[in-house]
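Take a look at the structure set out below.
Note that one protein chain is taken out, while the other chains of the complex remain in position.
A and B are the chain letters, set down in written order, and residue numbers restart from 1 in every chain.
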Amino acid sequence: MNAIEIKDLIWRYEGRETPALKGINLEIEENQFIGVIGPNEAGKTSLVAAIKGIIPENYNGIYKGDVKLFGKLNRDSSPRELARTVGMVFADPDAQFTSMSVEEEISFGLENIGCDVEEIGKRLEWVCKLTNIEGLLEKPPYDLSGGQKQRVAIASIIAMKPKIIILDEPTSMLDPISKDMVFDLLRIMKEQLNLTVIVVEHNVEKLVELADKLILVHDGQIEKYGATETFFDDLDFISEKSIRVPGAIKFMHMVNASRNKGEHSPIQLEEIEKTVKGYLKGDE
Amino acid sequence: MEKSKIIEVKDLVFCYPDGTKAIEDISIDFYDGEFIAFIGTNGCGKTTFSKCLNGILKATSGTIKVNGIDVVHTKDCTELVKNIGYVFQNPDHQLFNNNIYDEIAYAPRNLRIPEDEVKQRVTEAAAIAGVTPEVFEEHPFFQVKGIRQRIAIASILSLRPKVIIVDEPTTGQDYKQSIEVMEFLKMLNEKHGHTIIIITHEMDIVAEYAKRVVVMTGGRVLSEGSVQEVFAQTELLEKANIKPPQVTRLAQRLESVGFDNNIISPEKMFEQWRQLAKQPVGK
Partner (left out) sequence: MEQTRKMQRTIIGYIPAESPMYALHPVARLILFLATGLLPLFIEAPEYNVLFIIIIFFMLKYSHVNLSRLKIFLPMMITVGIIINLTYFFFPINTEEGLIIFSIGRFNAHFHSFMWAMSIYIRIIALLLASIFYFSTNRERDILVGFRTLGFPFIVSYFFGLILRSAGIFLEDYAIIREAEQARGLDVRNLSFGGKVKHFSMYLVPLFTLSIRKCEDISIGLFSKGTELSGKVDGKKRPDYLKHKMKLQRTDKWIIATIIAASLAVVYFDLVVDSFSLENAWLYRTLRHTWFNL
């Protein structure tokens, strides 16, 4: 079943001349891990905000087209129904931490969707173990680092057990260690939970290790949507769209181009290492 | 070519009011015209260190001299800001004024510079930073982030400081925007002779733009040197929780088959591949 279906979606913010989304058509199957890449201001955030229903609910503008989640139009759903289906994590760890302790922060969302208190207790225990934040429960926001806050933000969404989780640039304000920790959580979500995950992320190097499929958004449109493995085959096309291509992938492409045998270029570091070693052995 | 020292740091210690040591015993010199990157995880002391350099934070002990001025003991902070400027990460923290002209003119006016010279400096700084005079009357708040960042840099440039410290210039920016701001800093460095210090987490940016890297951990300088030298020290970097750029890591994984461990660009890596695979050059 399709988790998400978008049909002819057009969205223009009030007061802007050009639409942020210029006719999006997209189908995402259940339990897929999707990476969204593209330059800033290209419409990535607008796209995921439309899936979550933030657009048109929280902004003024012109909205045309349909967004369906598991077959149901999301503009027909209340915020609470939407929260039960889709969870969303944002870039700024401070702005999404609205209570005075981690425990409250996680239970807040659960209270919103009407979990009874026993269930909240159980889920708190479960999610803290899963995301490894047990030691932080009593802490207030100003005693947490940005990375810890972001882990709490993700935990608070996982605890609500939505079927879809969207993360909009979850690592853009974090330092490398915290970035890695967030990616560890993403791996847990992929491997241990039955979830459709959509991640907007600039870090292509990390994304290709996790994503089943990638979406390239550019100028309000979906320029490319396909399997991660073959996504970078036309490297020039990707680079033109202002995407930072990881150095090892670039190198791999240069090597294969120079060999001129039409070989497929792998994108993960380990495979690149193996391939290059293989080439050098074979050439001897 | 002998370059003159622009910043001299000796036995620097900085403690927070509650007594925790943030900087322990740093001694290092920086030279006029360098392009330097401070790297390290959050809490390693790189931001604290750079705030000590321009006197925002008062060092607990030790000496810092910027262009001959004793930063720790000087009472005259106006002399100091003429020599060393600091651009904060979020432009919204540093834009105080109601229009862009006043914003750029703010710092020179603080130094009581006569108004006609202020005007000259604003025009100059705005031109370098790519802020056009047509927007001078507009409110900084309504500009897009890239422009706000340029205004923030221009408002420091109008002080004409010898050294400019920029805190995380590329955070939250996409590839094209990152390149733009880094090319701009490179231009300030090469064309206008400013010494640039960036604080960053992005190793690709460091590899591409910095000439000298300072690795910090636990309030100390763990290592420093040219980009190639530093990124080749795998064990040391691991200690500081830093991963070199992906292409460097690939080269290091392939060291056993003949690659150098200090390659920092795909082009360089490809050159070496050609030698190793005995491909004819120029194909």
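What we mean here is this: contacts are C-beta pairs under 8 Å (C-beta built on N, C-alpha and C of every residue); 3 or more make two chains touch, one makes a residue touch a chain.
Note that the coordinates shown come from a computational prediction; the quantities given were computed from them, not determined experimentally.
In the complete complex, the hidden chain is touched by one of A:Ser46, A:Ser107 or A:Thr171, namely A:Ser107. Only one residue in the set B:Gly85, B:Pro169, B:Pro245 or B:Pro266 touches the chain that does not appear here, and it is B:Gly85. When the missing chain is restored to the complex, the residue among B:Thr41, B:Asn67, B:Ser155 or B:Thr217 that touches it is B:Ser155.
Only one residue from A:Asn2, A:Gln96 or A:Ser145 touches the chain missing from this view: A:Gln96. Where subunit A meets the chain that is not shown, the touching residues are 52, 54, 57-58, 78-84, 86-88, 90, 92, 94-101, 103-104, 107-117, 120-121, 124, 140-143, 156-157, 160. Think of the hidden chain as still there; on subunit B it touches residues 51, 54, 56, 77-78, 81-82, 85-86, 88, 90, 92-98, 106-107, 110-111, 141, 155-156, 159.
Going forward, only the chains that are shown with their structure count from here on.
Of all residues in subunit A, only 38-41, 91, 145-147, 169, 172-173, 175-178, 202, 205, 242-244, 246-248, 250-251, 254-255, 258, 269, 272-273, 276-277, 279-280, 283 touch subunit B in the complex they form.
Of all the residues in subunit B, the ones that touch subunit A in their complex are 41-43, 144, 171-178, 201, 204, 241-243, 245-250, 253-254, 257-258, 265-267, 269-270, 273-274, 276-279, 283.
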